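A single protein chain has been omitted from the complex, and every remaining protein chain is retained in its original position.
Chain lettering (A, B, C, D, E, F, G, H and I) follows the sequence in which the chains are written, and residue indices restart at 1 in each chain.
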Amino acid sequence: MPTYVTLLNWTDQGIRNYKDTAKRAEAFGSAVQKIGAKLLNVYWTVGPYDLVALVEAPDDETATAALLQLGGVGNVRTTTLRAFGREEMDRIIAKAAG
Amino acid sequence: MPTYVTLLNWTDQGIRNYKDTAKRAEAFGSAVQKIGAKLLNVYWTVGPYDLVALVEAPDDETATAALLQLGGVGNVRTTTLRAFGREEMDRIIAKAAG
Amino acid sequence: MPTYVTLLNWTDQGIRNYKDTAKRAEAFGSAVQKIGAKLLNVYWTVGPYDLVALVEAPDDETATAALLQLGGVGNVRTTTLRAFGREEMDRIIAKAAG
Amino acid sequence: MPTYVTLLNWTDQGIRNYKDTAKRAEAFGSAVQKIGAKLLNVYWTVGPYDLVALVEAPDDETATAALLQLGGVGNVRTTTLRAFGREEMDRIIAKAAG
Amino acid sequence: MPTYVTLLNWTDQGIRNYKDTAKRAEAFGSAVQKIGAKLLNVYWTVGPYDLVALVEAPDDETATAALLQLGGVGNVRTTTLRAFGREEMDRIIAKAAG
Amino acid sequence: MPTYVTLLNWTDQGIRNYKDTAKRAEAFGSAVQKIGAKLLNVYWTVGPYDLVALVEAPDDETATAALLQLGGVGNVRTTTLRAFGREEMDRIIAKAAG
Amino acid sequence: MPTYVTLLNWTDQGIRNYKDTAKRAEAFGSAVQKIGAKLLNVYWTVGPYDLVALVEAPDDETATAALLQLGGVGNVRTTTLRAFGREEMDRIIAKAAG
Amino acid sequence: MPTYVTLLNWTDQGIRNYKDTAKRAEAFGSAVQKIGAKLLNVYWTVGPYDLVALVEAPDDETATAALLQLGGVGNVRTTTLRAFGREEMDRIIAKAAG
Amino acid sequence: MPTYVTLLNWTDQGIRNYKDTAKRAEAFGSAVQKIGAKLLNVYWTVGPYDLVALVEAPDDETATAALLQLGGVGNVRTTTLRAFGREEMDRIIAKAAG
Partner (left out) sequence: MPTYVTLLNWTDQGIRNYKDTAKRAEAFGSAVQKIGAKLLNVYWTVGPYDLVALVEAPDDETATAALLQLGGVGNVRTTTLRAFGREEMDRIIAKAAG
């Protein structure tokens, strides 16, 4: 399944309620599962982003639905990147360098 | 086929050779075709970006290969966005609002 | 008819009500039609912009009216670029390189 | 004829040769005229931009050709805005507030 | 009289009330006149700024007073640039290159 | 072992030689291994970053050494974030909310 | 113990209550101590940041917990950097240049 | 005479030759004098700007000529602000609040 | 006494009450005096900053106290730069080039 890297920053609301961030991540995990995708991993990070999530989804639509839902709650602002692994990148380079 | 919106800015090299920008766009069109994707449309724009291209590709990999190849030539810097049409967005909202 | 590419970002209000984004796009389509322009296409995108719209309008005025009206509703902030197709660009280059 | 406001910043090359900026503006004036447009006014400015030019052109294409040509010379980087006068804006508001 | 180019962006309040922007510009014109300056021209623009105004004023003070007053109303944020015409710039270059 | 998320952008040199990006990633993997760390995963991404790497290292020092070495080669600019998994974050919240 | 440099900016709330900033820093010192870390030093600074804090903590988790707690109070926004001393850096370089 | 505040940043060239910055400032002082203006004061500063200069000039033209000349040398990039003293500002406010 | 250049921008609150800016500056002058420093000069400026103040203070502490107090009122956001005159800079260069 395609992978997506999502970079998240807490909103003011999100920082104030940092104590339930783990529960919120869990809720996000089940919400994502309900729509056929999978939260591979979520990291709380130190630096320009507060969290980094790895999501697998059957397709771009499902991944986008998952992040749209999360954004609507109001605790985070998200930036999503489609992510290719090594095999996918080999194919991409082969095609690009054709 | 999935659609992609690519926002392009000329590099210094790109601006100096603006005269062959149409030919370069054509070359990009055929290069894209060779790898199974399709340049739906390219617009030269007035504003924060110099060109906006609409690309259809069988999958994210092919789209990425097309833009990687273009970036390697050195005339433009690109930012690519996966783009969903209305039907796709209806499904996405249905999933998100589930 | 001239073409315009509009890059849109949701305001906080826009993200909270993401569920009616498709209906809002439709409403925008009819509003645009009422003033003689045409919403060629709207894409919901993943990346630095939330939506990208392609609008055709008889002239710059009409295009600007359409986006002014949309901005006034408060769900999005817009950046509009005049967009030229290949033929137009050929003429432009001919003139520039004259 | 439609009006365009162009905001210009000198490149390093442009600043070093500031002494011939007036001549360059003149040359730009005649180049613009050759393609059917008109340099209404050019101002050298103190602030975030080094020059502001007001150009009238029969259409967007011609205006874009004029600025493309100027950018290719390498002394300035330009940002062009389509500009509406009061009458045009009255029509635009009438359409938008329809 | 010296000329000034003012670049204006609507605040949220300004966008919501876009319908009375023409009247507001008119009011600005008369307010400017009352203090001895002149609104040469105002353009509504498409791009990084919403309006561009050309103001003539007997001196920098009057120009600054005009824009201070406008800013205080709360519909726009302004950036003002002192603007020199060709003759002024010839003198400036002569002095600089002296 | 602690985890680190590294966000990478190609330099001009990096983009020009995109064809050997996979090999470079492999080389990075072995270089990282030599100093006792592990390249868990590397993704080529579409969006504000060109690659995202997940690195496990016995300690911050080793992780920093790995990225310092990579930066010195000149193909990428990197931003590294220390990343905590769920368990670690539970402990962190417990401590913070103490 | 590992060291961390934290760069802090006051929020609007933080600036309004600048008078109790020293007490807040003290409170932060004891809060940090309660979770096994140590506020080595705090500087109020003149420039792009309002404060710079040096924190020692047994591990990244504890340091992150300390700053998470501080951020939740709402007076500051923080950016934390893992910091290596000379010995650590010698080891890092040795590993990197290995 | 009107006053101008100029904010200056060293270019790479400027930093490398920091040793002759005082002489360069002196040269700037005499150059400014030659065209009828006066370098009231120059400060070398610690923060977002490397120098701040206070220039008095008979008019905007002369001030602009002085800074244009300085920029052309290539050691600094300048931003110039017209500056009003208290009396001027009283008049400005009187006019604005009229 | 050491000199400080402070760059000030009005907050929204500050712009709305622009009419009493001169009085506010006066109040700042006396407040500064009360703590042993001196407001050498304040300029209202046209450009990226709304005011530029020159403050002399017996030491960095007093200067910082003055600007901290001003910031707390809520009309401006300030950036303060330590400023050296020519003699100080000669000494600095002598030391640096030692």
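Note that in this section contacts are C-beta pairs under 8 Å (C-beta built on N, C-alpha and C of every residue); 3 or more make two chains touch, one makes a residue touch a chain.
Only a predicted model underlies this, so the values are computations on that prediction, with no experimental measurement involved.
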Residues of subunit I (touch criterion as defined above) contacting the omitted chain: 2, 31, 34-36, 60-62, 64-66, 68-69, 72, 82, 84, 88, 91-98
Touch list for subunit G against the chain that is not drawn: 3, 5, 7, 18-19, 21-22, 25, 41-49, 52, 79-86, 88-90, 92-93, 96-97
Residue numbers in subunit H that touch the chain omitted from display: 12, 15-16, 18-19, 44, 46-48
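Rule of thumb we're sticking to: only the chains that are shown with their structure count from here on.
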Greatest separation from subunit E - chain, by CA centre: F
Where subunit A and subunit C are represented by their mean Cα positions, the distance between them in whole Å: 28
Distance from the mean Cα position of subunit D to that of subunit C, given in whole angstrom: 23
Contacts with two or more other chains, residues of subunit B listed in rising order: 18-19, 44, 46-48, 60, 64, 68, 72, 79-80, 82, 84, 88, 92-93, 96-97
